[in-house]
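Below is one structure; the comments refer to it alone.
A protein chain is absent from this complex, but the other protein chains hold their places.
Just so it is clear, A and B label the chains in written order, and each chain counts residues from 1 on its own.
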Amino acid sequence: MRVDLRTPLARARSLIALPAGAILLAFIVGAVVMLVSSPLVTGHFDPSLPLRTYAAIVEGSLLSVNALVDTVVAATPLILVGLAVGLGFKAGLFNIGGQGQFLMGAVASAAAGAALAHESPIVAITLSVLAGVLAGAAYGFIPGLLKAYTGAHEVVTTIMLNYVGIQVISYLITGPLRAQGASFARSPDVQNAELPAFLNVGTGHEAHIGILVILVVVPAISWLLYRSTTGFEIRTVGANPDAARYAGMQPRRLVILSLTVGGMLAGLAGAIEILGVSGYMPAAYATNVGFDAITVALLGRATPGGIFFSGLLLGALRAGAPLMQVKAGVPVQMIDLLQGIILFFLTADVIVRFVFRVRAGHAKLDELQTVTRSYGSGTGKP
Amino acid sequence: MLTGLFDIPVLGLILQLLDFLLNVVTVNGPVILSLATPLALGAMCGVISERSGVVNIGIEGMMLASAFSAWLVASVAAQAFPAEPGFFFGVTPALLIGLAAALATGVAFSLVHAWLSISIRADQIISGTIINIVAFGVTAYLDLLLSRTSQPSGGKFVAFAPPQALLDLPVIGWLFRMVLAQGPITMAAIVIAVVFQVLLFRSRWGLRTRAVGEHPKAAETVGIDVIRLRYRNVLAGGLLAGLAGAWFTIDFGTTFQTGMTNGRGFIALAAMIFGRWHPIGAFGAALLFAASGALGTAIRTTPPPGQLGEILISIPEQVFSALPYLVTIAVLAGVVGRSVAPAADGQPYEREATH
Partner (left out) sequence: MTSSPSPTISAPALEMRGITKRYPGVIANDRIDLTVRPGEIHALLGENGAGKSTLMNILYGLTRPDEGEILLDGEPITIKGPSDAIARGISMVHQHFMLVPVLNVADNILLGAETMANRVFLDRDEARRRIRELGQRFGFDIDPDETVGRLSVGWQQRVEILKALYREARILVLDEPTAVLTPQETKEIFAVLRRLAAEGHSIIFISHKLSEVLEIADRITVIRRGRVVGERLPADTNEEDLAELMVGREVQLVADRGESHPADVLLSVESLAVGDDRGREVVHGISFEVRAGEIFGIAGVAGNGQDELVEAITGLRRPAAGRVRLGADDVTMADPRQAHEHGISFVPADRHRFGMVTSFSLADNLVLTDYYAPPYARRGVRDDAAIAARAEEAIREFDIRTPSATVTAGTLSGGNQQKMVVAREFDRDLRLLVLDQPTRGLDVGSVEFIHRQTVRKRDAGTAVLLVSAELDEVLELSDRIGVMYRGKMVAILDGPTASREHVGLLMATGGHETPEGAPQGAAAPEPRRTGA
């Protein structure tokens, strides 16, 4: 009896022991960085700074209904783009282009929303979301095609496309899409295409219906990966592309498919951000969703369930960041640094094992070991 | 002499374009070479690391962090040791200290990459990504804090001024201007490329490096310490990335901006591939990428006359800003199939004994 009770618990513990340990260590290192830099923050050495910082993050992300809504709203794009990156990992691809795919989805839905601003909400919302999804898909399709047919490594091409994307948006928003009479370069309001709130707890803290998409998309991707034959093919290509070819699968098709579906997810995230949060697209849309999503995917070990929870965690950090900046004076860039350190400890799991005496389950990111393939020996090459 | 042909409808336009491109390259030669410097150094950082079998996509982050520390340390040192710029390259103690800080930063970050990818045998692309994220995060965080107090600049190296007589020589004078009228980091990059090329193919170190990158087990069986050699090469790559970083803030410019490397570390990787993992080849590819960047600037500042100028000016400036990235993608797509990476590139090496 006792064994029956303990085994699932032990398994769950071994599953989260390493990520939890990595996060804890990262927060400790982050605290040290804050201590050292505290003279720059408060003008004098301030031992209480880390505590105040973390308290502000917790307050801003968890300790009120507003805060919780902020966390979920911030987590939504992270989970979606995290799934895009995670799906790539499963297929043996490192999609660093979540940023560009997100931005293209955002600008496309902003354009569609502006054009449909006076249609009925159902039409306007549906078509605007669709525009974002398609634009993201197209932007994921390009590196997929390049990888499959020329072997150009997706790490470099997706990053290059992120920079190209910035220029495309700059052109569109300062040119054809620029709103008349706006004080800065931005697209017109999407008006009727705006996602309605289903829970309105106060100005600026609306839970729009976009966040409900997560409840559909996470199980859907999980089903795709583990229940469908296509998912089996994707995982086979990721684990061993030669075996996939031998087994009659089509690696090129699957590479393109994985990156395109990833692009759809990231584009959807961009659309939800524009239609649900900002209502328009500025020329310089500041986001770090691309890097955040990599952290989310790795922290969640590239599984949809894991990505869901790690997305919520990162969402909480992002949601708490503004209050952290106000209350503790620590710049939001601290969050960027924190995630880098989380990733470091996640990868250098020997340190976590040593510090916390973790022995259970070799929960190494084994499914991620295949990401590094040399340039040219592309997954889809004949 | 060709100008007579410029009036022919389509061909004339093409000739005008070629004439303009040639003009851009001739006039901007020294600038292109300078702009190519971080790309070339970054690419050589990739070459030295990947020739021994370690993929390094953390070059971007290494350059960014080094650029930051060069700027910050030079700035602090300039206040501590004020000095007049020296004759050669306008060197000051502060600049040298800043340069040393950049090199140390490059080595420190490459040590993390080496440890993760060689000792821990983590996925090398993920390790490189960690470098990039941490470097971006830490520099952005500190830069924002420092901007509240407005840190003064620590100055920068200046270009060498060769005797005018040399520059006035026909044809060769242009070459002298391009190569000699440069800052110390650019000149160092040229020397490094040549020396590195010779060493890679003629020295013991070069032979062992290539063997380890192709077939580490074979190297181990003849008594070569694969782990140590890979560490050394990755750390040496860190020096090169550090030098590249210093170029941004104490050679080309004098200030640091968040994320100022703007993907150049990745363009450098493309240059490495385009240059077929040869130091000289990588340098050449870097020049191509730098030239594509200079083109946009040239069109905005000195557009060509006539019809061509009208056409070029009507193209949105964003197209030219995106050009280096588009060229990178095009080169990768066109070249990768024919450019063969070291066989063991990206594969962690595990000693037999530890099995």
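Everything below uses one rule, namely that a contact is a pair of C-beta atoms (placed from the backbone, for glycine too) under 8 Å apart; a residue touches a chain by one contact, two chains touch by 3 or more.
Remember, it's a predicted structure, so these values are computed and weren't measured experimentally.
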Contacts of the hidden chain among displayed chains: A, B
Options B:T26, B:Q79, B:S147 or B:S203, residue touching the unrepresented chain: B:S203
Which residue of B:R148, B:K217 or B:R300 touches the chain not shown here: B:K217
Chain not shown, touching residues in chain A: 227-230, 232, 235-236, 239-240, 242-243, 245-249, 366-367, 382
Chain B residues touching the omitted chain (full complex): 199, 202-205, 207-208, 210-211, 214-215, 217-224, 343, 351-353, 355
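Just so it is clear, only the chains that are shown with their structure count from here on.
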Residues on chain B engaged by chain A in the complex (per definition of touch): 55, 57, 112, 115-116, 120, 122-127, 129-130, 133-138, 140-142, 144-146, 148-149, 258, 262-263, 266-267, 269-270, 273, 316, 318-319, 321-322, 325-326, 328-329, 332-334, 336-337, 339-343, 345-347
Interface residues, chain A side, partner chain B - complex: 33, 37, 40-41, 94, 96, 146, 150-153, 155-157, 159-164, 167-168, 170-171, 175, 291, 294-295, 298, 331, 333-341, 343-344, 347-348, 350, 365, 368-369, 371-378, 381
